[in-house]
Every structure is written in structure tokens, then in C-alpha cells.
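Only one protein chain is missing from this complex, and each of the others stays in its spot.
The block that comes next holds chain A.
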Amino acid sequence: MAVFARPRQAFVIAGVLGLALSAAACGTGNDKGSSSNADSAECAAYDKYKGHDGKKVSIYSSIRDIEADRLDQSWEQFEECTGIDIDHEGSGEFEAQLPVRVDGGNAPDLAFIPQPGLLKRFADAGKLKPVGADTKAMAEQNYSPDWLKYSTVNGTLYGAPLGSNVKSFVWYSPKMFKEKGWTVPTTWDDLIKLSDTIAASGIKPWCAGIESGDATGWPATDWIEDVLLRTAGPEVYDQWTTHGIPFNDPKVAEALDRAGSILKNEKYVNGGFGGVKSLATTSFQEAGVPITTGKCALHRQASFYANQWPEGTKVGEDGDVFAFYFPAIDPAKGKPVLGGGEFVAAFNDRPEVQAVQTYLASGEYANSRAKIGDWVSANKQLDLANVANPIDKLSVQILQDQSTVFRFDGSDLMPAAVGAGTFWKGMVDWVNGKDTASVLQGIESSWK
């Protein structure tokens, strides 16, 4: 019903016309020329996905807007060569809508699920199809077991990862650091020392904001997870996210207090916005912006924050803003990295769906998507040369680094009632002045 010609439709028409014309040309001339672009050299890489011409695969995800455009662009060549029509739909209500659609018998063929907890729920309910042999081989070849374990339920793999993001970043202004003679800290102690130096110069060093509509509180959960990974280590972190230890374990309380030594410190926050209480009312999209005006120096937020800077802000090591790795407390224990990503899970096992699922796990896809820009993946085949954006490059380097200890965002692993419910709300209370013990106790009692 769309009035304007959709690019895909135009593309298909152009493709059909081109096919017909070239076929006609070949018919009259010599028989050497290829009759369609499906046989051309650049399509050779897609040979193993062929045989599903004219089939349609629907994908549902939470990716929309310009990133959705880029997705469409990233599999354009695949569609052209294999004849599979990929129909992507992104929605802001993805997490709420997907269960409704699945229960209503209207499930998409593939879904990009960013929460392993949600994926597990569908797998347990028997709604998801296990990956086919090809997809499994491709996923195991391209992704580390660290990643695959998040889409494995009871020993069965349900999907390969797609995009990823690195959350252990502190954004800063290289320009400001240079002017003031500050250096990028590489240990936790340096970070605190730097914060004190900045605070002494009259600027509140940190800015943060946890308002995010009905998801208010999530930026603070990332803070806690990142700090816990550093104070208690990955093993305790795993126990915590699977409820092997209670939510209010003393180690978690320690991490919370450690994060509080920055987040609830009136001397440190909230640069450009006011006191500690302004954390709860500052939207996460705007929380880091004071860095560009020199009212704040440090902002801990994921790699995807690169898209939030005001237009004209240059992101890069020599630009207006850049990020450094949120330092470890004990570097001897490796580099703990908190991150997130989405998994390609299938609700349907038609051959063309499996072909698309396999393709999305492949190195060709990762590179094709990375070339378009603003994308990070833990795919081992991803060539760093294809990643243009400096912050993405840094993310890929961190993800591919051997000493990296990667852990998935904990609130996405927990049951939604906790990870996307009481944990968020608890963090809002905590920022607003409630004490650590009663906040943790409240979240623990909600985890049944």
C-alpha cells in the first residue's frame, strides 16, 4: 500500500528486466555469455545457498531506522544471487510482540533475539527449531564457545550470534585530555586518581543518566555488571546471573558499593546535569553529551553510544570524543569485557530459512555488513580492514583479543521479571538514595 516505490520492488523489477534483456541478447548472439547475474563471479560465494529461488524468509528484530536500512543493504547481494527474498521487520516493541506473535501462530521465520533469557524461554517451550547441521558447523567455525553457550539450551544450539557490542567503554574527549594534560588510565586506581584530579580542577568528572522510557534503569545495571566482573571475577559473575549465588551475595554488595563510590559520589557526578539525583532523570541518550561542552570528562557507556553524539561530533582517537577500555582492577586476571549482541533464532526449519540462517553466521555476511559501517561482531572471520569506524575497530580488537574474558550482559541472561524488571527498578531506587542492602534484598526476593 506504500505510495512510494520501495527500493526492493524497483530492484526486483530492474532485476527481472535485466534478466529478460540479457536472456534475449544471449538467445540471438553467441551462447557463451551468462544468462543471469546469479551466475556471475561475485555470486560464486553464494553457491551453497542456492536452490531456493523465489522463496521468502521473514525476519523480525528490534533493529529499525538507519540500522535497518543497513541490514537490508547488507544482504542485498545474497538476495540477488540466491533469489531468496528476505523480508525484515524491525519493531520497538520486539520483546513484547514476539511472544504474542509466536503464541498466535504468527511467528516470523527468523528472529534476532538480543536476550539469551528470552531465547531460552522459547527453546524451553519448544517453539524454536534447533539449527541445521550447516548452520551449526558455520557457527562453531566462526564464533567462540564463549558466545555460543548463550544460545545453547540443554546442549542444543538454537542460533548463531549476529552483531555484538562492547559495553566496557569509558567515553572521553581526547581534545580535552590533551589540553589539560590528562592521560588515559589503564588501571582502576589510575581511573580514580584521574577522577580526583578532574574533580579538583572544578569539573565534575563523571556524567551518567539512566532514564530510558519504560526501560529506565538499564544503564545502571550495566555499571554494576561491569564492576562485578572486575571485583569478583567471571566465575562469580556466572553464578550470579544463573542464580547460583543469591542476588544479594556480599560480593555483589561489594561491587555495588564500588560502583557507588563513583555513581553516588557528589564530588564525581553528575557533570553538566546537577547532583547524584539527576542520574535518574537524565536520559541515557543525552547523558554523555556534556563531554562535548567540557562540563564532564568521563562517561561509561557501550560502543553503540557512538551514534548518540550531536551531529558533527568526530569520533576517533584524535577527534572530539573517543572511548577507552574500562580498566580492570587486577590486570593479571585478564581483560574482563561486558557486552551484548543478538542471536539469529529460527521458528521455522524450511530449507531456505536454514540457508539464510547459515549465511548470517558466515564470514561473508559479517564482512559485508561491516563494510557498510557502524557494526561490530565477534565473528572470527571479520576482517579488521573492513571496519572503518574507530570505535568499532577498537571493539573488534577487544573481542578478538586472546586475553579478553567476555561475558554477556547479565540483565539479559536473567529471567525478564528480574533482569528487565526489578533489577532496573532497584537501580533507580539505589541511585535515588536507597541503601545497597535493602535494594539487593528487594531484587533477591523477586527472583523466584
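Observations on the model:
In this text, a contact is a pair of C-beta atoms (placed from the backbone, for glycine too) under 8 Å apart; a residue touches a chain by one contact, two chains touch by 3 or more; residues count from 1.
Criterion: contacts and distances are computed from a predicted model.
Comparing "Ethanolamine utilization protein EutJ", "Carbohydrate ABC transporter permease", "Cation antiporter subunit" or "Cytochrome c oxidase subunit I" against the UniProt entry of the hidden chain yields the protein name "Carbohydrate ABC transporter permease".
Taking the complete complex into account, A:Phe304 is the one of A:Tyr150, A:Trp240, A:Phe273 or A:Phe304 that touches the chain left out.
Touching the missing chain, out of A:Asp72, A:Glu95, A:Glu254 or A:Asp320, is residue A:Asp72. Checked against the full complex, the candidates A:Ile63, A:Ala366 or A:Ile443 give a single residue touching the omitted chain, namely A:Ile63. Chain A residues in contact with the hidden partner, per the touch definition given at the top, are 1-4, 6, 62-69, 72, 87, 89-93, 97, 100-101, 103-106, 212-213, 283, 285-286, 289, 304, 307-308, 310-311.
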